[in-house]
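Of the protein chains in this complex, one is absent; all others appear in place.
Every chain is named by a letter (A, B, C, D and E) in the order it is written, and numbering of its residues begins at 1.
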Amino acid sequence: MAQIVTIGEVLLRLSTPGFSRFEQARSFDVTYAGGEANVASALAYWGHSTAHVTRFPDSPVGRAAAQYLRFHGVDISHIQFGGPRMAVYYLETGAALRGSQIVYDRAGSSFATAEPQSYDWDEILKGATWFHWAGITPALSQEAADACLQGIQAARKKGITVSGDIFYRSNLWKYGKTPGDVIPELTAGTDIVIANQINVKEIFGIECTDFPDACVKLQKAFPQVSRVVDTQRTSLSASHNLLKAFLWNGEKMLETADVDINPIVDRVGGGDAFIAGLIHGLLTFDDEQKALEFGVAASAMKHTIEGDALVSTEAEVEAIRQGETSGRIKR
Amino acid sequence: MAQIVTIGEVLLRLSTPGFSRFEQARSFDVTYAGGEANVASALAYWGHSTAHVTRFPDSPVGRAAAQYLRFHGVDISHIQFGGPRMAVYYLETGAALRGSQIVYDRAGSSFATAEPQSYDWDEILKGATWFHWAGITPALSQEAADACLQGIQAARKKGITVSGDIFYRSNLWKYGKTPGDVIPELTAGTDIVIANQINVKEIFGIECTDFPDACVKLQKAFPQVSRVVDTQRTSLSASHNLLKAFLWNGEKMLETADVDINPIVDRVGGGDAFIAGLIHGLLTFDDEQKALEFGVAASAMKHTIEGDALVSTEAEVEAIRQGETSGRIKR
Amino acid sequence: MAQIVTIGEVLLRLSTPGFSRFEQARSFDVTYAGGEANVASALAYWGHSTAHVTRFPDSPVGRAAAQYLRFHGVDISHIQFGGPRMAVYYLETGAALRGSQIVYDRAGSSFATAEPQSYDWDEILKGATWFHWAGITPALSQEAADACLQGIQAARKKGITVSGDIFYRSNLWKYGKTPGDVIPELTAGTDIVIANQINVKEIFGIECTDFPDACVKLQKAFPQVSRVVDTQRTSLSASHNLLKAFLWNGEKMLETADVDINPIVDRVGGGDAFIAGLIHGLLTFDDEQKALEFGVAASAMKHTIEGDALVSTEAEVEAIRQGETSGRIKR
Amino acid sequence: MAQIVTIGEVLLRLSTPGFSRFEQARSFDVTYAGGEANVASALAYWGHSTAHVTRFPDSPVGRAAAQYLRFHGVDISHIQFGGPRMAVYYLETGAALRGSQIVYDRAGSSFATAEPQSYDWDEILKGATWFHWAGITPALSQEAADACLQGIQAARKKGITVSGDIFYRSNLWKYGKTPGDVIPELTAGTDIVIANQINVKEIFGIECTDFPDACVKLQKAFPQVSRVVDTQRTSLSASHNLLKAFLWNGEKMLETADVDINPIVDRVGGGDAFIAGLIHGLLTFDDEQKALEFGVAASAMKHTIEGDALVSTEAEVEAIRQGETSGRIKR
Amino acid sequence: MAQIVTIGEVLLRLSTPGFSRFEQARSFDVTYAGGEANVASALAYWGHSTAHVTRFPDSPVGRAAAQYLRFHGVDISHIQFGGPRMAVYYLETGAALRGSQIVYDRAGSSFATAEPQSYDWDEILKGATWFHWAGITPALSQEAADACLQGIQAARKKGITVSGDIFYRSNLWKYGKTPGDVIPELTAGTDIVIANQINVKEIFGIECTDFPDACVKLQKAFPQVSRVVDTQRTSLSASHNLLKAFLWNGEKMLETADVDINPIVDRVGGGDAFIAGLIHGLLTFDDEQKALEFGVAASAMKHTIEGDALVSTEAEVEAIRQGETSGRIKR
Partner (left out) sequence: MAQIVTIGEVLLRLSTPGFSRFEQARSFDVTYAGGEANVASALAYWGHSTAHVTRFPDSPVGRAAAQYLRFHGVDISHIQFGGPRMAVYYLETGAALRGSQIVYDRAGSSFATAEPQSYDWDEILKGATWFHWAGITPALSQEAADACLQGIQAARKKGITVSGDIFYRSNLWKYGKTPGDVIPELTAGTDIVIANQINVKEIFGIECTDFPDACVKLQKAFPQVSRVVDTQRTSLSASHNLLKAFLWNGEKMLETADVDINPIVDRVGGGDAFIAGLIHGLLTFDDEQKALEFGVAASAMKHTIEGDALVSTEAEVEAIRQGETSGRIKR
């Protein structure tokens, strides 16, 4: 009975130690992560009861992955075990003018091949108030797309708030469908959409002049959508970024100041931390601006932490939101 | 222009550090290895020019794998780059009464999906005198089985000696064929077969009372086969094994004494080291008994070395063959 | 609502890497462990729902400790946060003729100073069928002794089976009480006692000629006690031990064969693994002999695993119980 | 017979590797450090004979701590062994906008509980010309406060220069006294005081408008005080600080330029390095401005070095003092 | 039959981990590197066939060094084995205002003592189109100087392009000769000279007002020289440098923009990467400006990579050359 439920693939993350290149690495650092699970982890650290829905192979590696989520406080009782393999991603962390590199190896994963009917949404969503999905899931396979849609529809029926990270990579989508075939139906059941202007155009075919225009037109096309959110990253180098965010609430465009992050320890998962922070803010504060700022602060915090997961207390993120970024020692 | 050519899948090996379990590992040690490539590596350390034939994904991880073979001295100029993914295996090293565990994730690898016609056997085998294959390859896919057969036939035509490690795991062979469908034709072109009594029965359907009987009957069925070889491991614990070997040369059964290995540092690749040692012995000594002993010594040495590859000089192995197993310091 | 509830101090375990001595160590390996929590962890791996009761400081280190237990699958919802400090133990792992060394620094820990009334036993034991305590707890402080007694009495009232590891170290017990002052009352409410002949004499002042005699007399003095259990370790060296166990069931003395463990990876927590195995056996099998053997197998398995916790499946332990100790690779 | 004698608690420093958080750490880096001992270590690297006075538990961990100081060149012959426990501090190193975190666990340490009469000041101060203490010591316990006072008074009698780092943390001082009860008497015997305006007000109740005003009034209240010194840190982020210092010599206020430190490797011990540099400067140069600059240079250098201790030659610090901060390779 | 041949000493590089100082290090990171071999390694990554000429001791350490070059793709068939010892250099990596430190221990190395006649230049240069040497080699010993000269002369005869890094350290040159005695003869056979104004003056005794003047006069003195190249580093701190380069082609002075590198991961080998990039550019592009920029980009890339060797693809360097220095993640 978790309050917030997320669905998505969780991958074994294999990262080269320090700044070493793939060719140089004689060991890989190991964590287990995925965009939606990262959202669940961060929210668990802030006191929310969260559950993640996925499937792992029934192997010691699959069990290790599940334990890793449990470590962060995520309820793993709805995770299935079975199927062919663990999805993997390889990460090499860049510095200065050398960007990080990610190599995915996720085809045919246990999650991507899980039968849609294997999810008991009634049971999974019992007691939930929030459901989160992302555009990676429908890109993996028909099965995953169907599961995602069924989750959204079940949530819709129960009056659960739905958020969706409408984000896509063109090098996924190899099972015969395009984003335009699948994502609109998912979006139709979604309250809060994370998307940028390009997504709106490329996925929905909606021509738009700028982000506000995209928001207005997206809402018009999908009346269920109440808010459209986006982040903007200025990448000065692999080690130095600025970060800000925008939220369209149907009436006006909210915007945060830039946060300066230098040096970046690990930027993977920064977007997921933003979403977690935003969800937390919307659930906790009666102030959308504050919620948006909390998302940016959470994302900034994530950039200083190794691994995909935002291991951080609410108080720490709130302090950053309030501008305490001087990095003084806490004793 | 390598003297000894091997074909087979090379996997990224991810092993937990020390004796930690998969659930405990926060890093994996990284090497790249595969049974046939291990044979090529060991032989390269002993001065043979060797080349390995396989396919890696055209990614930094695939390039790292190729570099790793080159590090051991194996010619990588016949390695293809392309296809979907790197094969992976996960290893947890046991101790005492806890055995090691291996989890394979090799389905759909770049090697398994390489087109048979992509191998230019004329070019690959130019100047070669020995070709080695193993029963894993035809188990992976029809493409790999075909490539293996074409390699054997090309070698046969050129009068190259062919050795085959007739070994199989029942949990492979998922593409619709059985060992009995495929391996006999490969064996027909093979001079030296590594196999045990059970393989002979299960693969070829040859009923046999003991290993000598199996050898005689196998040779009868496959006239090209001149020698049948097998090793015998007594596993007292994960840390303490005894090892010996048998060779049937068509006339009599040669046999070595047991070598005592305690403690075992890493037993993966021990069988490949035996084959490499045997090939080296047959190519170098005019004495089959000595060759067989060199194989066992090489395998014993491998058990004391981390990783799949036998990183060792010929002199070191020869000293063990001659019974210098006291482990005194060399200065 | 956990089935099995344990109470006890959990310490930060700081161990020198490999076999290095305290003076040599420039890093310590970190886990969090305690005898009773180790029992809960092992049982969680075998599918039991377990909860551990303790108190940690309300600091990042205390939170890390709680997360560590959650990682193993233990319910941490009854853990309190507050009090002065995290208990610590320092471990140096020995080899051959050099024994391991442990230095405790646990005085004044958050658990030792937790008020007895802070535990809501009704809530904690809701749905439980087993309660486990150990003799370390009443040795720490009056508060801990009281909490332990109240837990036992609450369990008694609810008809929950109680097991107690009657084990003591003379260098604890610094708050003015002796084991003889406190442990008898705890034992009076306990069904299954883990103790040896010397404990029986020194704690209860019961003169006894041998272990069976001690069992008979202990049961006479404490009618609630239905079983008395003990393990026997033959320490050939720090790296090589033999292990067996005895169980007196009120009628006869059951006994297992010796299990040979060589080399030992980490023997700390071996006794706790035995207790976990015994509890699992008694809860699962209708066969006390099998349960006792499962305990010994679990303990032997633990000796091959780094850290206090037995990270192992039921199937792995059962295989050892059935004599599969050859340590062959599992693929 | 050391020239410079320091007194104070030395703690086991347990720091998470790299930038990992407490929850993530599976190992801690180990050093042994304390503010006053850090002063002694730095001075020893510059050729001064220094001795540190403290007490460690008589355990392998306590002995390791003493060896660690000896490694840096500090005379450990006046260190006592005994008492209950090693003080510990846990450190998590921050980056960018995430500050470092320190968790102390020092209550009831062997030093805090050492009897004042256990120090033989006549023997300890034989041949000494400088004695250094800090405000942490009287904050720990009555025993430590008394020992500190007796040391100062013994130094006073022998005409030894006394420096005191009047610095306090409100979360210490738990034994019933306040800084205002204890520190004035210690200050009365001190020649050189390290303090800022806030300390002067909060400890001595001296109202002051700015730092110069504080210096004048402090000297008036404590005629033995000849110099008052302070550093000023501008914290742009956890990774980027500016550092400068001020010295009031009774006549005028000396001031250094800011030194820019980016990135910071480890800022803990930066204040101690400043004090060591200042003492070295005052003992070595006939130029207070140069001495103050040497202090700032030493502190800046410390920020680039892992651990509390300033492991650096005099020439390296002097080069920084002279403005060589370009960081070119030295061959 | 390599296209590009380099000669020079290869040293075992022992570097302290992270930013630790020599005194702190309890392990050293290990690579094998030398200026000219670094050039060969980088060029091999870009698809050139390269061979390095040197001598290693006939020991496991010497063999490890050779394997390390082979790992990078360098042909090691012309490496000799023999002589007294492996050259070593110790590296401590600085940060912020603390510069890195290098301690050399190369006297009497196997390379420095190799007999000039042991090199079969006819065989070595078979098929080559480029030969590269550096001023370190003639500084080591008469034998090395002679070998270098013979290599240049053999290349000259075969019409092979020769490049020379006229760079020297005054603390080498201990065998009785000065740079002025030896380097002019080497330069006389060289087409492309890497040198700065100070080198020109100190080595050749040519007075010059600025770098262009130095180039003109050097060409006048050495008519074979067609290009003179130099880099210019602005060292803001050990962690932050700017880098640019100049090329005099006999007619005009080409110049690149500054590249900003922050933070620097490892700047050793940065100069060698520049030379490799320049050679690649001159061999590949029909555009000297682009070649010079490729050199600077290669050098900048090297600063972000651990170890002396530039482990990087041509595409990565080319992207930097085209100004893609934002460090965005590549997926």
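Keep in mind that, in the parts below, a contact is a pair of C-beta atoms (placed from the backbone, for glycine too) under 8 Å apart; a residue touches a chain by one contact, two chains touch by 3 or more.
Owing to the predicted nature of the structure, the values given are computational and were not obtained by experimental measurement.
**Q** Which of E:60, E:127 or E:180 sits in contact with the chain that's absent?
**A** If we include the chain that is not displayed, E:60 is the one touching it.
**Q** With the missing chain put back, one of C:156, C:177, C:201 or C:240 would touch it. Which one?
**A** C:240
**Q** Which of C:263, C:281, C:295 or C:327 sits in contact with the chain that's absent?
**A** Missing-chain contact among the listed residues: C:263.
**Q** Just the residue numbers, please: which parts of subunit C touch the chain that's not shown?
**A** 18-21, 23-24, 94-102, 104, 169, 171, 235-240, 263, 267-268
**Q** For subunit E, enumerate the residues touching the unshown chain of the complex.
**A** On the side of subunit E, residues 14, 17, 21-23, 25-31, 59-61, 63-64, 67, 84-86, 88, 90, 92, 101, 103, 105, 107-108 touch the unshown chain.
**Q** Considering the whole complex, not just the chains shown, which residues of subunit D touch the missing one?
**A** 67-68, 70-73
Assume only the chains that are shown with their structure count from here on.
**Q** Could you give the separation in Å between the centres of subunit B and subunit C, each centre being the mean of its C-alpha atoms?
**A** That gives a centre separation of 46 Å.
**Q** Using Cα averages as centroids, what's the distance between subunit B and subunit D in whole Å?
**A** 62
**Q** Two or more other chains in contact with one residue: find those residues in subunit E.
**A** Expected reply: 263.
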